[in-house]
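Of the protein chains in this complex, one is absent; all others appear in place.
Let's turn to subunit A:
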Amino acid sequence: MKTTVLLSHARHPVSDRPQLSRLEAQAIALAAEVDEAPSGLHAGRNETGVVAALGHGLTALDRLDLADTTDPLSALAAFLTRQRFDLILAGRRGEGGHETGLLPYRLAAILGLPILADAVAITPGAAVETLVVDQAMAKGARRRVTIRLPAIVTVHPLAPPPRPFAYGPMRRGTIRRHPVDGSANAADLDTAEERPHRLRPKLMRQSAGQAAGANLYVDPTPEEAARLILAYLEANGIRRYGPLNDR
């Protein structure tokens, strides 16, 4: 299964050095489970961050020679149409740019491929040209979808952790540099003003204060206590336990 992982130009939040995004490193670990020689694809001039992907399990890296300020969509679409990958993996939102998370969906629309989000595990399907994708859902649920290849899949942070970094494979890995011809169009959303980021506090995850200390029961019989607890759980919609005896 010919697989590629889309790599963005992530930067470290504190030092601002180029680095490999963690989610994309997790995507590499997923790719290595269905393809013994997965490759990566990066559009941009700076290689220092993304070469680490070779040390995390990629065997080759394709780099499109494109200025960082241009919209990589058309160049990526043209490259992917030429290469005909079976599976294209990506993070939820590319890092370092506008981070809208729309790029995989735009690619899917241009290439006419199906797209699935939030994968935590992928395995080859029973039939040829199929893939079984486990999608992460709320409360630990999973949705197992069998999809026909080729397809685009984005990866969820609950996917297995990245493979450990190894220096040798990074040195041995091949980097293929591809020049991009034609006019590159400007990035979207440039009408809005851009300014330094201001940290804003999140809402406190505090429980509603009125609940505390409302019901206090001193020395009820154990049976009474058990009934109180189950009634509380059901009344607040935590769990339903079906009809309970002697109630």
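To be clear about the criterion, a residue touches a chain if its C-beta (ideal position, glycine included) is under 8 Å from a C-beta of that chain, and two chains touch if they have at least 3 such contacts; residues count from 1.
Please note the rule applied: contacts and distances are computed from a predicted model.
Mind telling me which option in "Protein-glutamate O-methyltransferase CheR", "Branched-chain amino acid ABC transporter permease", "Oligopeptide transport system ATP-binding protein" or "Electron transfer flavoprotein subunit alpha/FixB family protein" is what UniProt lists for the chain we can't see?
Result for the unshown chain: "Electron transfer flavoprotein subunit alpha/FixB family protein".
Looking at A:Thr48, A:Thr123 or A:Thr146, which makes contact with the chain not pictured?
Candidates A:Thr48, A:Thr123 or A:Thr146; residue touching the omitted chain: A:Thr146.
Touching the hidden chain in the complete assembly: which of A:Ala10, A:Val34, A:Leu54 or A:Leu80 does that?
Of the listed residues, the one touching the omitted chain is A:Ala10.
Give me the subunit A residues in contact with the hidden chain, please.
10-13, 16, 92-93, 95-102, 105-106, 108-109, 113-114, 117-118, 125, 130, 134, 136-148, 151, 158, 188-189, 191-198, 200, 202-203, 205-208, 210-220, 222-223, 225-230, 232-233, 236-239, 241-245
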